[in-house]
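Take a look at the structure below.
One chain of protein is taken out of this complex; the other chains stay put.
So, chain A:
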Amino acid sequence: MSVAPAAGRLTEAPSEFTDEHVSASACPACLAAPSAEDLARSGDIKGARLILSLPTAHCAVCISDVERALHRHPGVRSARVNLTLKRVSVDAEGTVGADDLIKTLDGIGYEAHELDPGLLSATETDRRGRDLLMRIGVSGFAMMNIMLLSISVWSGAEAATRDLFHWISAAIALPTVAFAGQPFFASAWNSLKAGRLGMDVPISLAIILASSISVFETMNHGHHAYFDAAVMLTFFLLVGRYLDYRTRAVARSAAEELAALEVPRATVLRDGAEVVVPVNELAPGDLIRVRPGARIPADGEVTEGTSETDRSLLTGESLPVYAGPGSKLNAGEVNLTGPLTLRVIAAGKDSALHRMADLVAMAESAKTRYTSLAERAARAYSPLVHILSFTAFGVWMWLTGGDLRFAINISAAVLIITCPCALGLAVPAVVTAASGKLFRKGLLIKDGTALERLAEVDTVVFDKTGTLTMGTPRPENLDALSAEEFGVAAALASGSSHPLARAIHDAAQAQALAVPRLEDIREVPGYGVEGRWNGQVVRLGRADWLGADAGAATATHLRIGTAHPVTIRFADQLRPGAAEAVRALSAQGKRVFLVSGDVEGAVSALAERLGIENWHAGALPQEKVALVNDLTAKGARVLMVGDGLNDTAALAAAHASISPASALDAARTASDIVLLGQDLAPVADALRVAVQARRRIKENFAISIVYNIVAVPIALIGLATPLAAALAMSTSSITVSLNSLRLK
């Protein structure tokens, strides 16, 4: 159940060091894509180190609770909670399965999900983060020591003392620059090879030029050496790069985790025995078993068993559909009541699910077309800096009549002063602060440029089933039933796990209803539940089974004996915060649309309830994409909020997209932001924070431009000393970082 193979073609996530650090990952789907496949291959993992995700853990007590409970579990050797990642890794004997541990944790009130350890160990990313930290440590150490020596030079050390201090500085700075500057040099070299002038070219040039001119000056007993500037530049930029890396690593592990939650396996009947295999090993003609509650892994035809299927994630229909021998089912539908045996018609690339994934892959390009603020800034900035520096060099060569040493000094000073310390920190600092803020509100940012794109949104398109509504029905007209009928319905409903039956059962429990005793309760898969009450046959189920009229709305029917059937209608329960979110978005002046694949009645009722004027019912996936593209063509920036497979293409085509955690993983993969909680209200908040974050980024750019406007003329006329450079660099970096933290 994943878009893996389709997205796999694009799997070339840019690596941190070799590519521009400002370039965002081209497609979020690619990051998650391999994980689903790995998972499928891994099969049932027993005995290895188990990793469980703990979305609700948040405090010291949670740590002790979880670790103690797991320790007490027989066969567990050790357990350790990582609160930052909200995971627990367990070292256990071979007999312990993840399911047992999940049950144990559920018993003490912690929700847990199995994650694939092979997939999440992510040693490669760990190594990179540690590598960057080391470089920061080295350059920080060097910067402090050189600064100490530089201060004595600035305060008036003379002749031999100054030379000595310069030599010591050189001895510290040169190895430091050679080691800590590598990420910039590698990236600059790559962009030069590709014929581009990225942000890292002027950075590398400034570092190298500053170091070499300083060595030259030191040898010739010069007054000014820029060792401190070169190392400080490296330090500040590495900090920016580390923040950037951290945000992306968190996003990547989140994407992996979401993919790891859904394990695509299928039960195949081979020579009469049931074998569990990864979904991508299914072939047409295979017989597969689908138990009630499971998702159908491949397109197929029912050969045995009757049931009902929920295809709301595929089409948005809220009404369950009958399935019996001969019916054709699509991958992605959920089997509701009875076990089914399917003959696979199409699996893998040919299945309906994959045709949908192809649609997504095509739409994905909309996202990659976006150029981030940082990229735009870098594009304008790099040529300007080079031109300035070389012009200064040329003009001073001419003015001084060929004083090479002086001209190079000026040229290096210009490069150092203009160097984008603040620019390099401006975006990562804001994005880190904003993602942290949104994470606490329950929103997970999966893509680096998602915040910026979200800030531009002026139109919001909502899906209905599963997004604005919970996708769980609630009985609507129980008042119309007599207490007797309600009691019988509740008693019958308790015998089934069908969502409608569970809804009736829950409603009865909420009212503390006295449920009469029934005899011979049995579920007739695909039809309903049957029992005997006071000698009469009572049935709860589909309209055609009881001889009732099937309406357009979601409904079930009750018949007692030979009496006329009673209809119990259901309405989908509104997602908490949905009304608030729609209201807040309208208040922010955004246009709100509702698009659903469901029938007109259900959609219009919901639109009226939420005060949404623009709604479309019965929309096919292609029509949803068409609507989004249409709005985009008219100049709107669309935010798509949806959860179903039928929304996936629209999610990918939209300018920005959000999906709830309950969504199908294909939908979550296609969207930029995942809503972790049930509540929809943070969506409006996210837009507000995104707008604020974009404003902060722009302010930060403005601050660095102001610094440059003040400092560059000073450097150009040759008055910039190493002291001035150090002051300008550190004040601008600190102002920018502080400004980023102002995010509310």
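Just so it is clear, a contact is a pair of C-beta atoms (placed from the backbone, for glycine too) under 8 Å apart; a residue touches a chain by one contact, two chains touch by 3 or more; residues count from 1.
Quick note on the criterion: contacts and distances are computed from a predicted model.
Missing from the rendering is one chain, named in UniProt as "Cbb3-type cytochrome oxidase assembly protein CcoS" (options: "Cbb3-type cytochrome oxidase assembly protein CcoS", "Branched-chain amino acid transport protein AzlD", "NADH-quinone oxidoreductase subunit F" or "ABC transporter permease subunit"). The residue touching the chain not shown here, chosen from A:L133, A:L404 or A:L620, is A:L133. Check A:T161, A:N477 or A:N614 against the missing chain and you find that the one touching it is A:T161.
In the full complex, chain A contacts the hidden chain through residues 59-61, 63-64, 67, 78, 80-85, 130, 133-134, 137-138, 141, 144-145, 148-149, 161, 168, 172.
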